[in-house]
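As you look at this complex, bear in mind that one protein chain is not there, while each of the others sits in place.
By letter and in written order, the chains are A and B; residue numbering begins at 1 in each of them.
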Amino acid sequence: MAAGSQSLPITISGVTKAYGALKALDDVSIDVASREFITLLGPSGSGKTTLLMVLAGFVRPDYGSVKFGDEEVITKPPHRRDVGMVFQNYALFPHMNVFGNIAYPLKLRNVPRPDVEQRVERALDLVQLGGLGDRGVDQLSGGQRQRVALARAIVFEPRILLMDEPLSALDKKLREQMQIEIKHLHEKLDMTIVYVTHDQREALTMSDRVAVINHGRFMQIDEPKRLYGRPLNRFVADFIGESSFLPVSVQDGVARLDGTELKLDGRPASDSERQLLVVRPEKLEVLENGQGGDLNCLTGTVSDLIFQGESFLFYVKIADGTVIAVRSPSRRESIAAVPGVGEPIRLGLHPEDTIVVPENP
Amino acid sequence: MSAIVEARASIPRENARGLEADARRERISMFSLCTPSLLVVALIVFLPVGWLFWLSFFDPAGQPTLENYARMFDSRAYIKTFTMTFKVSFMVTGVCVLIGYPLAYLISQLPARAAGVCMVFVILPFWTSLLVRTYAWLVLLQRKGIINGWLIDLGIIDEPLRLVHNFTGTVIGMIHILLPFLVLPLYAAMKSIDRDYLKAASNLGASPVRAFWQIFFPLSLPGLFAGVVLVFVLCLGFYVTPALLGGGKVHMWAMRIESSVNLYANWGAASALGVVLLVVTLVLLWGLNRLFGLDRVYSGR
Partner (left out) sequence: MGVATETQITHARRLWLYVYCGLVMFFLIAPSLIVIPMSFSDAAYLEFPPREWSLRWYENYFGSIEWRDATVVSLKVAVMTCLVATPIGTAAAYGLHVAGFRIAPTIQTVLLMPLMVPIILIGIGVFYLYARLGLNYSITGLVLAHTVLAIPFVVITVGSGLKTYDMNQERVARSLGASRLRAFLTITLPQIRFSVIAGSLFAFITSLDEVIVALFVSGGENATLTRRMFNALRDQIDPTIAAISTCLIIVSVLMLVAVQVFGRGRNA
């Protein structure tokens, strides 16, 4: 793609949108850096698509500010915002062929004909569809349609690209392949990308940062690793990865599970009687007798054992009756280490993986 | 990097006014798309009808009066008109139901191609000019017409029957013209009845006849009522066919309105009659809408 257009940072502040009594977006603010790939992640109805539509200009918030670079765009109509957009159902124009679809934004900008052909071809090459300009839209497979939609959205070199769950209609293999391709595209092109999805795996795979959103509010905005390893509230811990929760109380910076003090890496955020220990199934180690002196230990009995292919899941019932999930890879040593159903078991959790979050999100 | 985002509470409701103005502008421009149509409808329908309503309270001399309305209860001529109108309307509607329901049922149950062919028999007359069809009946039913001709040839009768320029001819003509108005909404409603209901009934042991009466028929009632009300309402206001096929013996509401204007120039009387007709029509339509939601049925055109 031609150099010369520079991606823009996005500044969102105080955006609120209410539908009657329901707040779809509640005083939402975030700074997106230039050229960043940020994903809005959340369950359906969380407001992520609404926020994307606010960025595109199709939803008008009640108040707030949206800046692309230094320019306030909140009152700009969609066709003047110069952002590329890929919709969930691709929305290709059926009465035009592939070339016509991709050329459309260039024609709107009065690009001269020879340039149009050149740029469309380049866009097609970028999405691995070189030479397919003549095809009709109905002759394309789902994956190909997705790529045409993408090519159409980037051919006019927008500084910002918005994507609304573009891969959700594709099957798993194709989805994973497209995720990598989109990531590569991002590296090649000079664009800020705002991506919306409800699939946490997708978010963690592709993004520089992920903004977890629920009920119109941001729950946490962080790099994928930190989001996963250091969730800040129950919602994020629950939504990203699998977790079990155990009640702990925190006093004077000391967290106690069932009276036993927990070894932590750093201080918990607040003092309170009711907090939760986040236990990720794959972070628990099965301990032999005498092991795990520097770890936090849990004891219990194995209640269930399920083989799941690349890993297996077993459930452990601990002292107060809570059942937690433990996941081990299907490797020889791990399988050998697990006692049978009904047997007692000791589990260890590294202080770095011991996460305490407040009970209410 | 930031952790939990702290709300920038210090910024007041930014851009609220600009956004509101924007939203208002958009609403207005969308509304303005409807304006030409609304204006034209207001000019041609609402304004004249309103005007007529006003006129109905005045007598030919220009004095305010309720006589135009009172006359509807006293005048023998008027009562004769109303009776005749309702007689014709009930008769036409009734026969339309008897012959239209089975037809709609059959078409709705046929496979697509056969149904399409049968629909042509309904839709072509529907879009054929009213005058053409009335004329056709005039020709068919007259004393030296085709039907009498055949009946005489076949020896069934000796003298030609009086089939036209009377009540019979009017009713036959109106049935022919209004039948599609019953069949079309009824067909649309029947088409949307899930076949699975009938399959389930037969699975549970109901004979086809029972399944029909207990399941299909009740489900088809909203469409039936829509068609019935539509036909009835159109009958009430019908002018052309009674005027041409009635031979002067069939006095319908619309004809009295016309004669009040053209013959007697009594605008007050004509307006009152028109207003009452309008009110009766609207009440019937509104009643149907309340019961069944008329708009849903009509979207299946």
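Heads up, the rule we're going with is that contacts are C-beta pairs under 8 Å (C-beta built on N, C-alpha and C of every residue); 3 or more make two chains touch, one makes a residue touch a chain.
On a predicted model such as this, the values are computed, not experimentally measured, just so you know.
*Asks:* Looking at the full complex, which residue from B:Leu52, B:Met190 or B:Val231 touches the chain that isn't shown here?
*Replies:* B:Leu52
*Asks:* Quick one: which of B:Ala16, B:Met72, B:Met91 or B:Leu106 touches the chain that's been left out?
*Replies:* Candidates B:Ala16, B:Met72, B:Met91 or B:Leu106; residue touching the omitted chain: B:Leu106.
*Asks:* Over the whole complex, note the residues of subunit A touching the chain we left out.
*Replies:* Within subunit A, the residues touching the omitted chain are 56-58, 77-85, 87, 89, 91, 93-95, 104-105, 108-109, 152-153, 156, 162.
*Asks:* Which residues does subunit B use to touch the chain missing from this display?
*Replies:* That gives, for subunit B, the contact residues 27, 30-34, 36-38, 40-41, 43-49, 51-52, 55, 99-100, 102-103, 105-106, 109, 118, 120-125, 127-140, 142, 144-146, 149, 176, 179-180, 195, 198-199, 201-202, 208, 211, 233, 236-237, 239-240, 243-244, 254, 257-258, 261, 267, 270-271, 274-275, 277-278, 281-282, 285, 298-301.
Throughout what follows, only the chains that are shown with their structure count from here on.
*Asks:* For subunit A and subunit B, what's the span in angstrom between their mean Cα positions?
*Replies:* Subunit A and subunit B have C-alpha centres separated by 56 Å.
*Asks:* In their complex, what parts of subunit A are in touch with subunit B?
*Replies:* Checking each residue of subunit A against subunit B gives 13-14, 16, 27, 29-31, 60-65, 72, 74-75, 209, 218-223, 226, 232-233.
*Asks:* Tell me, which parts of subunit B touch subunit A in their complex?
*Replies:* Contacts found on subunit B: 1-5, 7-9, 11, 13-16, 18-19, 22-23.
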